[in-house]
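Every protein chain but one is kept in place in this view of the complex.
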Amino acid sequence: MEIEHRNNITVVGDPQGRPVVLAHGFGCDQNMWRLTVPALAEKHRVVLFDYVGSGRSDPSAFSEDRYASLDGYAQDVVEVCEALDLRDAVFVGHSVSAMTGVLAADAVPERIGALVMVAPSPRYIDDEGYRGGFSAGDIDELLASLESNYLGWSSAMAPMIMGNPERPELGEELTDSFCATDPDMARVFARTTFLSDSRDDLEKVTVPTLVLECAQDVIAPRGVGAFVHRAIPGSTLVTLDTTGHCPHLSAPEATNEAITGFLAGLR
Amino acid sequence: MMCRAGQQSGPYGADDEEAANASFAALLEDGAEELYENAPCGYLSTLLDGTVVKINATLLGWLGLEREEVVGRMRFTDLLTVGGKLYHETHFAPLLRMRGEIGGIALEMKQAGDKRMPVLVSSAVKHGEGGQPLLIRTTVFDARDRRAYEEELLRARKAAEEARRQAEADRARLQQALAVLQRSLLPDTLPAIPGMETAAHYRTASPDRLGGDFYDVFPLGGTRFAFFLGDVCGKGPEAAAVTSLTRYTLRAAALHDPDPVSVLATLNEVLHERYTGGDPRYCTVVFGIVDPDPESGRAAVRIASGGHPPALVLRADGRADFLPTPGGLLVGIMPAASFATAATTLAPGDALLLYTDGLTEARTGEDRTALYGDAALRAFAADHAGEPPGAVMKALADLLDGFGDGLDDDTALLALGVPSRPAPGPATKNTP
Partner (left out) sequence: MSALKIVTRDAATGPVLELLGELDYATAPELRDVLATVTLRPGQRLVMDLAGMEFCDSSGLTALIIARNHAHAARADIALAAVPARTLRLMNIAGLDQIFSLHPDSDVATRP
């Protein structure tokens, strides 16, 4: 299967620039980066994609087995990099995707040369000596929330028909429903995301890494960013003065500034 | 969805005028502030970071909170359950940021006493004169009844799906059991008879219903082999039980005394004893013994028939004749029954064909009203006389295919033949 089609790959910016891959987290799709792309496109080849099961990816490529672990999502990243034959790319991952990037960089080191981790969390559930912010029961509640929005009281959350790039009205619709996914696939992604524990994977990181955290983040509480920073030697931690889990939406200027500054400092 | 407190006023007569005026006055007194506070839905306004700056009495009442503990102190997400919070952060907030408004999202809010309240939330961003976002206005609707109904729907759907899955699994299991049982009624492979060739074919008319046809071939010691083919009346599990009993009785009886008539007499006794009364179970069967003589290349065949259609003998020279066994009675219906016997000798190139009436009773013709019949079968056999049993069987299987839905009943076929003599020549020893 064509990876370009399967993962709904979009490439913009300077074809000669160092590639930057933008990876969305659980919940929405590549449209999350709309305010980030313009800041990067001038100097970089910017690659956007949707994980299988999200956005406008090909739903027929979904497999519950494959995406029951972060390795499945990391495999998507690897295959996207291979399909475009990216070398030494900067991988920018939001939320759970920050960890997906860690796994992918370990798998194909020649393709991923730097990491930007936006609001990362290697583990969402509290553990001894570690505060992830949630209990296991909380995750069940999220699954119930997904379910209750599935009946479609809101047109924005109604399951959209994915993987049909021939449809002409996609512009408007894409904006309107970019957080809508097939409920069964969303449930798998939610489980994989919130039940994962990737703390031990952090030490595998050998590339330059920027950790971006928000001052007030319900999903990745203060302390988690510092944990990631400590676990990755030589990494840089930047705390953005914003609220929420999506600094690229709530504080786009500060986020872009941090990322472009980091990119400029790379060799 | 609307948040509307008032009612449409209808026409009213002169008598009601005074009362109407009074309610109109009351409406006028219901100022905007009063409506905001006590509207039948919750209102709140927050800064862009979610800090609550304004909240109405209705929502405070639902949540069991005092204004002072909320305003300026809590964020919108603090009012949500953990599940609601996660959903808000991963779906609601990004969408609101991108679109400026969002409607009808199902969330859960925390109520006093660890209770939770399902709500439907709509939010819109208020922009300043320069277009910069200033604050978020949110309306909260009580969705408790709706959610209960919704959960009932989901529960019912899950139950229906579960029932369907269960039914499918049951059906698959049953079909597997039927297939195993059906196979147990037939031999997996036929034993090789030295100096002879054998071939068999079984065709079920309906995969759901166990058929009652059966056949088998087995050694009797020495050079002799026994064979039988028959048809139990009826179908389904009851017929299969009779088939099973019949098959094992024939085998056991033949080992005790292989004489075809005494084998059938034993079966008759067993079936009649087992199935007397209002539910008679019987079968038609041909039982025979074949004794090939490697010296002469000929095989002596003796058969006995109980109510079964006559066997066919296909000769090497292209003839096909019935081997009549008239007067043999169905096996199992009478306490003492008589069975008809016949004998023949198979020379090289000859074959004996046994069949059940599924073949001759197949409906043919355009309107499926004619029966295939004995004469057609005999003519068909003559066309294939001289061919080895495997080839005859292949031709018959194709014939059955051609009947399509004209095949009402199961059909069993068994052929035993003596291979043709190798053509004279110097190096023909390896000819089968």
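In order of appearance the chains are A and B, and numbering begins at 1 in each one.
One rule holds in what follows: a residue touches a chain if its C-beta (ideal position, glycine included) is under 8 Å from a C-beta of that chain, and two chains touch if they have at least 3 such contacts.
Please read these numbers as outputs of a predicted model, since none were measured by experiment.
**Q** Quick check: which displayed chains does the absent chain contact?
**A** B
**Q** Of the residues B:89, B:216, B:231 or B:350, which one touches the chain left out of the display?
**A** Of the listed residues, the one touching the omitted chain is B:231.
**Q** Among B:90, B:182 or B:284, which one is in touch with the chain left out?
**A** Within the whole complex, the residue contacting the unshown chain is B:284.
**Q** Touch as defined at the start, partner being the missing chain; which of B:53, B:179 or B:334 qualifies?
**A** Only one listed residue reaches the unshown chain, and that is B:334.
**Q** Hey, which chain B residues sit against the chain that's not shown?
**A** Chain B touches the chain not shown through residues 231, 233-235, 277-278, 280, 282, 284, 306-310, 326-330, 333-334, 337-338, 340, 357, 361, 371, 408-409.
The rule we apply is simple: only the chains that are shown with their structure count from here on.
**Q** If you average the CA atoms of chain A and of chain B, how many Å lie between those two points?
**A** 43
**Q** For chain A, which residues are in contact with chain B within the complex?
**A** The contact residues of chain A facing chain B are 25-28, 31-32, 34, 134-135, 138-149, 151, 153-157, 175-176, 178-179, 194, 216, 218-219, 242-246, 249-250.
**Q** With touch defined as at the start, can you tell me which chain B residues reach chain A in the complex?
**A** Touch list, chain B to chain A: 48-50, 75, 77, 81-91, 93-95, 97-99, 102-108, 118, 120, 147, 150-151, 153-154.
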